[in-house]
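Only one protein chain is missing; all other protein chains are in place.
This part shows chain A:
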Amino acid sequence: MTEVQTSPAAAPAAAGPSPRTGTQRAARVKEAATGWLFALPFTVLLVAFLLLPMAYAFKISLYRSTLIEGEVFAWFDNYKQAIDDPLVREGVVRVLIFGLLQTPVMIGIALIAALLIDAATSRFSRFFRLAAFVPYAVPVVIGTLMWGFLYSDSIGPFAWTGIDFTSSDTVLASLGNIVTWQWAGYNMIVLYAALQGLPRDVYESARIDGASEVQIALRIKTPMISSALVLATLFTIMGTLQFFTEPLILQPLNPGAITQHYTPNVYAYNQAFSFQQYNYSAAISFLLGAVVFIGSYIFLFATRKRSALR
C-alpha cells in the first residue's frame, strides 16, 4: 500500500531506532485529524450524492412491485431475471462490440491529431486545437440531434450517397461516428497536454542521432505519454459501457433498428420510466455498475505499469 510507505511517520522510524514518544503520537493524531478535515467536504458529497443513492437503489433492487400486488421483498430475483434476460444480454453484447470497434478508432484519431499539432507550431495548430475541442463543448443531446438531421435522407448533406444511416445494418456505425465526433477532440487535448509536458531536449538528442519526425512521434513521444493514453482509454471504456444518450435521442428515427433495449442503460431507463418497473431497473443498473467497475479494474490491472492511476 502506497499510503503506508509515504506516511510521514515512516521516515523517522526508518532514520533511526528512536522509540516513539507520547508527543509524537499526539502529533500524528493531530495530523490525521487535519487530513480527515481536508477530506471532509469530499466525503460529505460522496456520501450524499453517491453512496446514499447507491444504497437506496440497491435496496429497491431487492424488492419487486407489480401493478396488482404491490411491493414484496424478493431477494435477488430481479438480478436473476436480469442475468437470464435475453434483451439485457443482447444489449451487453452490442455495447461490447461497439466498445471494441469504437475505442481504438477514437483513441487512434486522437493520438494522431495530438502528435500532428504537437509537431506543428504554426498559428493554424492553435486554431485546429480549438476546433477539434468544440464538439466536446456541444451538449451530447444537441450534438446527437444535429447528427440526426445530418443523417436525414431528405435534407441531410449525405442523402446523395443513398445510404440509410439509421437502418439496422448501419446504425451502430452511425452512433459510433457521433461518439467519436464528440469525444475524439477531448481525448486529443488530454494527449496533447501530456505531450506538452515532455522534456523537449529528448527530441533534440533523437534528432542528433538521426531520428526522423515520424520516428520521434512513434518511438519516443507515444511511449512517453502512455499513462495519458491508458487514462483516455479507460475513460472511453467506462463511457462506452454507459452508452445511453445517443441511442435514446436517435431512437425515434428508427425504433425498429434502435430498440428500447438497444443498450443496457436504455433498457433500464425504459423499464423505470415507461413500464414502471423501478425495481427491475435498479437491478439492471446495479449489475451494469458492477460490470463497469470490474471492467475498469481489469483494464487498470492489465496496464498497471503504464497507468497514471496506480
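Everything that follows uses one rule, which is that contacts are C-beta pairs under 8 Å (C-beta built on N, C-alpha and C of every residue); 3 or more make two chains touch, one makes a residue touch a chain; residues count from 1.
Note that in this section contacts and distances are computed from a predicted model.
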| item | value |
| --- | --- |
| UniProt protein name of the chain not shown, from "Sulfurtransferase TusA", "Pyruvate dehydrogenase E1 component subunit alpha", "Probable chemoreceptor glutamine deamidase CheD" or "Multiple sugar transport system substrate-binding protein" | "Multiple sugar transport system substrate-binding protein" |
| Among A:Ala57, A:Leu253 or A:Val291, residue touching the chain not depicted | A:Leu253 |
| Positions on chain A where the hidden chain makes contact | 66-69, 148-149, 152-155, 167-168, 252-257, 259-260, 270, 273-276 |
